[in-house]
Each structure stands twice: as C-alpha cells, then as structure tokens.
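The complex is shown incomplete by one protein chain, all other protein chains being positioned as in the whole.
Then we have chain A:
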Amino acid sequence: MAAMAVALRGLGGRFRWRTQAVAGGGRGAARGAAAGQRDYDLLVIGGGSGGLACAKEAAQLGRKVAVVDYVEPSPQGTRWGLGGTCVNVGCIPKKLMHQAALLGGLIQDAPHYGWEVAQPVPHDWRKMAEAVQNHVKSLNWGHRVQLQDRKVKYFNIKASFVDEHTVCGVAKGGKEILLSADHIIIATGGRPRYPTHIEGALEYGITSDDIFWLKESPGKTLVVGASYVALECAGFLTGIGLDTTVMIRSIPLRGFDQQMSSMVIEHMASHGTQFLRGCAPSRVRKLPDGHLQVTWEDCTTGKEDTGTFDTVLWAIGRVPDTRSLNLEKAGVDTSPDTQKILVDSREGTSVPHIYAIGDVVEGRPELTPTAIMAGRLLVQRLFGGSSDLMDYDNVPTTVFTPLEYGCVGLSEEEAVARHGQEHVEVYHAHYKPLEFTVAGRDASQCYVKMVCLREPPQLVLGLHFLGPNAGEVTQGFALGIKCGASYAQVMRTVGIHPTCSEEVVKLRISKRSGLDPTVTGC
C-alpha cells in the first residue's frame, strides 16, 4: 500500500499535491493515508543554512517537518548551537572578526582625518570574542524560535539511518529515538580536516571550529593551509595585532583566479602576515612552558626548521559529515574519494526519496547562499509543484581577507582553458580608493579585472575585484553577468562617483594592449 502511494506520488504527484493544498488547506489533508504511517512528510538531517531553509520552506507549504541537528564537539571540545557552520563557526563570526580587524585599520586612518586618537590602540580579544559569541548565540536562539513559529519539530540528536525511511537519533544523554519520514534531506555539511598523520596535530592544534569560540587570545599563531579559511583567519588575526604566520605547501586559494590570489597574498604580506611558502609541517610538540613547537620541512630543499607558537590553526580543507550517518543502510552512494554524497541535478541521491544539499554534496560550491537556495528550490519541487532546478553557474563569492576579493564567473585561467587565449579579452585596472589617499594607504593591490569573450559584443565571463567592500561591489555585477551582460553594456553604465565600484564600469585597458592599467585622476 505504502509503496503504491509512493509510486502514485511519483507519477502524478505534482498536480495532486497542489490540489490538495488548495482544497484541504492544511497539513492533515495533505498527508495521504499511507504516508500517515510515517512520522513526517520531511525529515531534514542537519540544522545548518541549507537544512533550515528546507525545513522552513516545507513547513510553509503545509508539510509536517522535523529537523535533527547535533554538533559533535571538536577535538578541542568546542560545541555550539543551532544554525550550522555559517552562523556558528563560519561566515558570521568570521566577518565580524574581519570587521574588528578593519576597524583597527580605520583607527589608524582616523588621525589623518583629524581624529585625535593616541596610537597605538590595543585590542582585547576577550571583549571582541564575547561580543561575537553573544551575537551568534542570539542567532541560535532566533533559529530555534523560527522553527517553533513554523511548527517544525526540532530534535537535538545525532542521526544515523536505520533503513531508507527511518533514522535513529541519539540524544546527549544516550536516549534513542526512531523517526520515519517520506522524504529525507541530508544537509550535514562538513567539518575541518585534521592532518592526523602529523604528530601532535589533533592534540595541540585547533581549527576554525574553535578559533571563534576561544575565550583567550590565540597569541602568536601559525595558520596551516592556503584555503580561504586559512587566509581569512590569518588576515583578521594579523589585523587585531597578533603575530601571525601562514604555512602554505602549494598554491593559495586553489580554484580562484591565480593572479588575484597572489595579489591577496602580496597584500597580506605587506601588512604584516608572515608566509612560509612551500613548507609542510611534520610535528607539533608542547614545550614545558606551554608553547607549541612546530617542525616543518621545506618541500624543495628538504630542510627542516622549527618555530614556536601559542596556537596552531589547521585550515587545510574540510571533510563532509557523512561517516556517522550509516548511509549504506539506506543505500545512499558517496564518492569513494571525498566521502561526499553523489546527487543528480535535482539534488536526488541514489535513493529516490533521499536528497542532499549543501557542503555535504559532491561538486557543489560550499557556500551558504547556495545551500539555502538549493534547499528552497528542492522543497518547492517536492511539495510546491515547481520544476525549477538550481543553477550552479556564476555563483558570486567574496573572500574576506584584509583586502577583500570578490568574484563571479570564470577565472582568467578557466576562461582561457574553455575558450582559448585568442578568444578571451581581459580588461583590467589598478585603482586607488579615494579614502586611501588622505589616509596615506598603499593601494598597490587594489585591482579589478573583467574577463570577456573577445568577439563582439564581448560577453562578460568573469569579474574579479580586489579592494574594500568587494562583496558589496560584486553582488550587483553578479546579476549583470546572470543577465548576460556584455562588455559594451557594462561600459555604457554610468559610474557612481566617487566609489570603488565605478572602476568596473571604467575598465578600458585590455591586457592584450600591454598598456599600463593604472588609473590616474578621476
């Protein structure tokens, strides 16, 4: 009987649900008799950005929904509330600490603008951390309230599959609970990777799961890794006045435009972050005085070196949180290399009624807004009669390093790889933000480039912006690219004077011309 109902839903489901929603108007009416044997219409595993978006959307469409969320404490014992990575140990605290670091820069600007502030101004980690953590906690609370308002059942339990419709949850005290649902969405995200082969890594190192929740200043810090997480953390640590070193084995910001990446590094290096390039750590030891002694190897010379730090932060990548889910019991396939869940363009896994969204999925951009949109679209397809698929192209993003890097579309390398050098035109400019002039700031790395097709009308393939407020600048242009903007159209846009973003609509010098792209005057 149940199987038949499922089959029916699969065939004529879309229409049927819609009529019922209109006719019945309520959750009870929408649930078929067979489906009623299960606890929920939708069970979401993982209370992060993607999962919560799914749950709220489904509830709004009149479904009976449950969310299970459980934060396994980090090896250092850090734990947090509802909301997932972004809210607790990602975007939100990172941008706030980035803001703290930016404010440090503004304090140094202030005397140039007539503010009589005695320099240097010291920074108190505890005060910042407490303020950031309080804000995060208020967001945790907000998410709880939102779920409650929408009558989504929330369980703080660790879930694993029992069969393809049933999940077993274990609460903190060890109490077990069985939950069944017609549809299940996996949105458990990822966690930082530990280099467990390195002696002392797990014992003495921390990750981005811990840094934002530290009660005391991390002090002199070694950040290992070249991901955006690594550079962002190193950036704000430097910005609030800590001695910070980044150890990078190969290339920084893999996957991003490499010219931009190297300028990001250049800027950080010129603002006090130290870099150990081409090095890999081999062990971490705790010295009797409590400091950490890190030994590393120079990958080209093979020479060993050591340094002493207060904190070692691993930011070498993230692993999907799939291991404890017992996916094999449900028959959900994962990639053997990455352990990420394999899905089709409809976010469906190898099991028809089980879906996956967000960072846990193979081959998706690991970004909050992508997870949210994918989740909402998925639920609208499941319960809202929609057939809209998520478009993963031209996803804009911003790296919040001290000088922010915003981008959308293709990197220059990728554009050349796809279209050939001959067919790609890159327009670029070095500019100086007006605010930098009076403050006497160095603008060597303020740079913008637009990657276009060479043939008229020169379709824009990618935009890369390095400078203050890069996120704000990039958002609107992302839309332009979505609209199929051409170079000519962007050039016809009148600038807003004086802003940094107007440099984008004033791009005239092509790389091919070999001319100096430095903007002079206004």
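Here is the rule we go by: a contact is a pair of C-beta atoms (placed from the backbone, for glycine too) under 8 Å apart; a residue touches a chain by one contact, two chains touch by 3 or more; residues count from 1.
Methods note: contacts and distances are computed from a predicted model.
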| item | value |
| --- | --- |
| Protein name as given in UniProt for the chain not displayed, "Auxin-induced protein", "DNA primase", "Thioredoxin reductase 3" or "Eukaryotic translation initiation factor 3 subunit I" | "Thioredoxin reductase 3" |
| Residues belonging to chain A that touch the chain removed from view | 86-87, 91-92, 95-96, 99-100, 103-104, 106-107, 109-118, 121-129, 131-132, 135, 138-139, 141-143, 145-146, 240, 367-370, 373, 391, 395-398, 406, 434-435, 437-438, 469, 471-480, 482-485, 489-490, 492-502, 504-506, 508-510, 512-516, 518-522 |
